[in-house]
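Remarks on the structure that follows.
With one protein chain withheld, the remaining protein chains of the complex are depicted in position.
Going by the order they are written in, the chains are A and B; count residues from 1 in each one.
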Amino acid sequence: MLTILFDGIAYGMLLFVLAVGLSVTMGLMNFINLAHGAFAMTGGYVTVLLMQRMDVPFLLCLPAAFISTAVLGVIFERTLYRHMYHRSHLDQVLFSIGLTFMSVASMTYAMSSSQQIIQLPEWLKGRTEIGEGTWVLGMGHYRIFLIVICALLAWGLQAILTHSRFGSRLRASVDDQRVAAGLGINVNGIFMITFAAGSGLAGLGGALGIEVLGLDPSFPLKYLIYFLIVVAVGGTSSITGPLFAALLLGIADVAGKYYIPQMGAFIVYTLMIVILLWRPHGLFERKGGK
Amino acid sequence: MESASLSLQAHSRWKHLETVFWLFALLSPWLLAKHALIINEIVIVALFALSLDLILGYTGIVSLGHAAFFGFGAYSAALFAIHVMPDPLLGLLFGAGISLLLGALCSVLILRGSDLTRLMVTLAVALILKELSNKLSWLTGGTDGLQGVMMGPVLGKFDFDIRGITAAWYSLAVTFLLFLLIRRLVHSPFGATLTAIRDNRLRAMAIGIPVSTRIAVIYSISAAIAGAAGALLAQTSSFASPDVFAFDRSADILLILVIGGTGWLYGGIIGAIVFKLLQDVISSITPEYWTFWIGAFLIALVIVGRERFLYPWKWFAKR
Partner (left out) sequence: MKTCNILRLAALTSSLIFSAGAIAADSFKIGLILPMTGQQASTGRQEEAAARLYMAQHGDTVAGRKIELIVKDDTTVPDMTKRLAQELIVNDKVNVIAGFGITPSAMATAPLATQSKTPMVVTAAATSSITEASPYVVRTSFTLAQASVSVANWAGKNKISKVITLVSDYGPGKDAEKYFSQTFTANGGQIVESLRVPLMNPDFAPFLQKVRDAKPDALFVFVPSGSGASLMKQFIERGMDKAGIKLIATGDVTDDDQLNGMGDGALGVVTGHHYSAAHPSKMNKDFVKAFEKANNGMRPNFMAVAAYDGMHVIYEALKATKGEGDGDALVTAMKGMKFESPRGPISIDPDTRDIVQNIYMRKVEKQHGQLYNIEFDVLKDVKDPGKTK
């Protein structure tokens, strides 16, 4: 039973890293970026290429995945996305879905459509068991690694957003762009960095997720629904919201499949409808601002 | 933007070219007999997009799960044909009616919350229905799809032929009638209250429009029309599989509607024609990578602007 909880948490943590960038662009910048999964996929493929073609160790690949997708994010932000900030939501949807389509096709062209597989280093492969009988807790080492990394990230992000100067500038820019700009905050720059960080996190999530979620060119579309669930349920006010939602989703999904395998997919969706009926703006509503 | 009353007056009159368009459309299965099948598909998609336009374009309710009603209509019509009787028109009515009920039920879910909430709730409904259609395999045939749908002749006279001419004609006729109905609806005082709700819900409430009821009614109507489109698909392809509820279908239809532009009825139709033809032409040239070009098209459309893209001569006109 504890094992199930543990697996659920690991799964949820992974979803959190993948989706938090989307939550930031959607909640803070009010931009619907459905191409978020494409950035995650890019991070995944960067890792695969580095590991398969150049034998770069897995741990080095993770920052590489983060940086390369963040750079890609900056490029796209400067050239394409910034023109979209003031367009209607529907145009944003159209634009970002278009981008997703292109990324899927290009990835298929470049890397073929088959599943990509990586070999983890030995120390991440094993499994440790604690306890006896019903309270046995089996932990895959990779999942422990996932939980630690993601928890650190969540904590770091929250700290940056609430306690740093950058965080307060970002919140100011979001609440009222004009006033913020008037106060001398470089709103464009702030948005660019935020967008880059969001994309980078997606890339990192993609890299971390290869082992658990798999990686093929249809990745951005396949997991889009999950990202959206995390964002919608978590609300877009803070880091805690998506984190909590991702954990809830992960645990509900894993536990549901374990205890009532016949009901598999129903549980997640039903849970989402119930939560959204109960709290239409997600679990953690954003007070104030626009 | 023109004021509401002006645009109402301007838009509610039939224009000659509209008549010509529909005349051409209704004759197209004969004029372009070779392409009756794709015409049929485009028409069905157009009708489906039209139903979404009613809630998105006219009432401002976003939905990422409209395939729920499309699929529900498809299965209802297919099951009706198998278990009750093979008459297409009755099956169509049945499919639309059942979807109407489902729409009324679901309308409760979309009254509260933000756009994102509505997107996700509608999406979840469609996905739950998809799972159901997979699980209830004794009724629906599960993932393998519903086999053995035999359709009777339309109006007892016209059999469905392999070239798809009857099918195209049947779908076109149904779509045309529903279009007339919708056109009448959106230009009625009822339609005006819908646009009022879309533009400013609070104000609409303040001048005494029963917002919730109106939304529920138009949502149910939209569901019924989506159901009719689904029924057309099931009847003309004699098949239904859980795929009719798929996320892709809901997302595609949203794309199609947005391509053509929301809130003027022809948006869905133009979007359907453009999207389906592009898909058909490009994917026959490059079956693997057609999504790339569709993606490029979408991006170009957004960046250049819909107006200027679809009507290039406006490029030089004053904006």
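In this section, contacts are C-beta pairs under 8 Å (C-beta built on N, C-alpha and C of every residue); 3 or more make two chains touch, one makes a residue touch a chain.
Since the structure is predicted, the reported quantities are computational estimates derived from the model, not experimental observations.
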Task: Identify the residue among A:N30, A:S106 or A:S218 that touches the chain left out of the display.
output: A:S218
- line: Note that chain B touches the chain not displayed via residues 15-18, 20-21, 24-25, 28, 31-32, 34-35, 37-38, 41, 131, 134, 142-145, 147, 162-164, 233, 237-239, 241, 243-244, 246, 248, 264, 266, 269-270, 273-274, 277, 281, 283-284, 287-288, 290-291, 310-311
- request: Name every residue on chain A in touch with the hidden partner chain.
  value: 3-4, 7, 11, 104-105, 108, 112-119, 125-127, 138, 140, 142, 211-214, 216-218, 222-223, 226, 253-258, 261-262, 264-265
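By our rule, only the chains that are shown with their structure count from here on.
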- request: Between chain A and chain B, tell me the centre distance in angstrom, where each centre is the average of that chain's C-alpha atoms.
  value: 32
Message: Under the stated contact criterion, what part of chain A meets chain B in this complex?
response: 26, 80, 83-84, 87, 89-91, 93-95, 97-106, 108-109, 221, 225, 228-229, 231-233, 236, 262, 264-266, 269-270, 272-273, 276-277, 280-282
Statement: Per the touch rule above, chain B residues touching chain A in the complex are 62, 109, 112-117, 119-121, 123-125, 127-128, 131, 135, 247-248, 251, 254-255, 258-259, 262, 288-292, 294-299, 301-303
